[in-house]
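For this view, one protein chain was removed and the others were kept in their places.
Labels A and B are assigned to the chains in the order they are written; within every chain, residues are numbered from 1.
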Amino acid sequence: MIVPMSHILAFSGAMFFMGFACVLAQRNLIMILIGVEVMLNAVGLTLVGASALWGQVDGQIFVIFLMAMTSAEVSISLAMVVYLHRRSKTLEADAFSGMKG
Amino acid sequence: MNLEPITFPWLTLLIVLPLLAAALSLVLRKHPVFSRWLALGITLAVLAITIGIFIVADGRGGWLLYEDYPWIASFGIRYTLGLDGISLLLVLLTAFTQVLAILISWHRKYQMAVFYSMLLFMEAGIMGVFLSLDLFLFYLFWEVMLIPMFFLIGVWGHERRVYAAVKFFIFTMAGSLLMLLAIIALYLLHGQQTGDYSFALAALKNTSIPPALEPWLYAAFVLAFAVKVPLVPLHTWLPDAHTEAPTAGSLDLAGLLLKTGLYGLIRIAFPLFPEMAAASLPLLAAFALFGIFYAAWIAYAQIDAKRLIAYSSVAHVGFMVLGLCAWNVTAMEGSILLMFSHGITTGALFLMMGMIHHRTESREIGRLGGIWGKAPVLSAFFLFFALASLGLPGLNNFVGEILILLGAFHANPLWGALAMGGVVFAAAYMLRLVQGVIWGPSEGRTEEITWTDLHPRELLILAPLAVLVLWIGLYPETFLAPIREPVRNLLEGASLVAMKGGLP
Partner (left out) sequence: MNPNLLFIIPLLPLAAAVVNAVAGQFLPRRLSEGIAVGAVGFSTIATLLLWPLVDAEGVRAELYTWIASGDLRIPVEIVFDPLSASMTLMVVFVSTLIHLYAVGYMREERDYARFFALLNLFVFAMLTIVLADNLLLLFLGWEGVGFCSYALIGYWYREKKNADAGRKAFLVTRTGDVFLGIALLWLFSLTGTLSITGINQAAFDFGSGTLLLLTLLLLAGACGKSAQLPLMTWLPDAMAGPTPVSALIHAATMVTAGVYLLARLFPLVSLSSTGMAVIAAIGAASALYAASCAVAQREIKKVLAYSTMSQVGFMFLAIGVGAVGAAMFHLFTHAFFKALLFMGAGCAIHLTGENDIFRMGGLGRRAPLVFWTFLAGALCLAGAPLTSGFFSKDAILLATFAGGGVFQRILWGVAAATALLTVFYTFRLVYLVFAGSPRAAGEAHRLPGVMRWTLPPLAVLALAGGLLNLPVAWGGSGVLNSFLGRFAGREIHASHALEWGLAGLATLLFVLGWLLARLRYRPFPEERISPARDFLLRGWEADRLVSAVIVRPFTSLARILWQRGDRKGIDGFLEGTGHLLMAMGEGLRRATTGRLHSYLGGFAWGLIALLGWMLLRYAF
């Protein structure tokens, strides 16, 4: 392996927490979605690294699944974002509290 | 045990026939009249099969019919049905009651087909409970019979139906979930000990249970059954459920559902934990005795006639539990016979209250009265069943009660003597009911409406009940013969060494 596993883990960890910070800090729905994407990709990176480390293909298959799922998820969530924007003219996450108990 | 070679799956038929009919009438709910005749036809067919079995059995002991197939093999779950004398009596009662339930709901308007479908589902569930010998299967049927009852009360009930239905559901569910836990614990224990993971009742009987765990498992079973019985103080769901349920529902509750609890005690809880059972019998008897008086006393104060009969049920099951606790042949046979008898008399009283309510739209004792002058035949039947219920000798309840009392007195004189006192209480509330409904001046609702005496369909419902009341009262041998050997097996098999067995 060219890149040591520890580097990959450190990198993807950093990426994960950056995405996480983005999700937590941002108030705009689109930015939150971007944060989620970053987190997902961090996980994907870890999987690819692990797959290379053990020389097994499972990890890479997972990543392909992940990508497919992510694209589906993104398309659905973006559609919902568009819909929400049309409905209430805002993308502030806190404006939507219909699930309040 | 003499296992019959499996020729034709009669027992499965008892369960499957109503189940199929229930599904069919759900599908064809646009054709209520068809589903009505279907329901009647199927229940009659089931009744015919059970009567056939009863006649062929002719008082023989052992397992009369037995079916056993693997079902979910990886978990050791089997589809095991067995019929001995005790279950035969209860299966007969179920089949009989269900025909009456269909007949009494002949002119129900709202969602008729679904109503019949629920009744048929319940029949399948109750049959399953009385027949299954695999605990998993038993639990399945135990829950199956709960759901239709929930809907019967909740959808077709009287004014406070939702409250009653939810109360009924939560009570019984709380009990049965505990039982499920205990069943699983037993299953795992038995599997670990023998390597044979099985839910079969016969296999689980031989499990050796850690002493620390045994009381808890036993308590879980007894609690589940005691809720259903219901033993005071777990009974408060019953008056509400009985009162709010439609007539057919009250009939099934009183006639059948209560019996499943007692049957569970006899068939499952006592045989599985013989030592615990022996130790707990005095405690159960104390609860039963308390219940006899407590419920009778409360019954006396009731204003709603249906509620009064419901409380009388609680008092009667007190007698039955006492009979089980006495743990000798006489009392046990009396208990089982009283289970059968009580289904008939209390069922009949509920049916009659249904007929009176149908005419007067009132169940209040204070607003009825003097019906004899308006509808003498109906009143005569009412008096007859009330007398049977208060234990007049020569009618059915007396035989069971006196056997229980004789046996209980032998086991513990105090039990017998106290329970005998309950007889006056029974007379007190029953006569109050009779007084309030058929005697007295006809005023209130009785005067306001135009009366029709019993019409042929109602007569058709009540006449067989009356015949059975007299039959059991005067010649109980027909119904005592089939349970004789099972009771003996039960008493010997459980070998409660600590208790006095048999009579001198």
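Keep in mind that, in the parts below, contacts are C-beta pairs under 8 Å (C-beta built on N, C-alpha and C of every residue); 3 or more make two chains touch, one makes a residue touch a chain.
Since the model is a prediction, treat every value here as computed from it, not as a measurement.
Note that of B:Trp37, B:Phe75, B:Trp106 or B:Tyr475, the residue touching the chain absent from this view is B:Tyr475.
Within the set B:Pro9, B:Gly191 or B:Gly440, the residue that contacts the chain not displayed is B:Gly440. Residues of subunit B in touch with the missing chain: 233, 236, 239, 294, 297-298, 300-302, 328-330, 333-334, 370, 372-373, 376, 380, 383, 387, 392-394, 399, 402-403, 405-407, 409-410, 413, 416-417, 420-421, 423-424, 427-428, 431-432, 435, 438-442, 474-477, 480, 484, 502-504.
Against the chain not shown here, subunit A presents residues 20, 23-24, 27, 32, 93-94, 96-101.
What we mean here is this: only the chains that are shown with their structure count from here on.
A separation of 59 Å divides the Cα centre of subunit A from that of subunit B.
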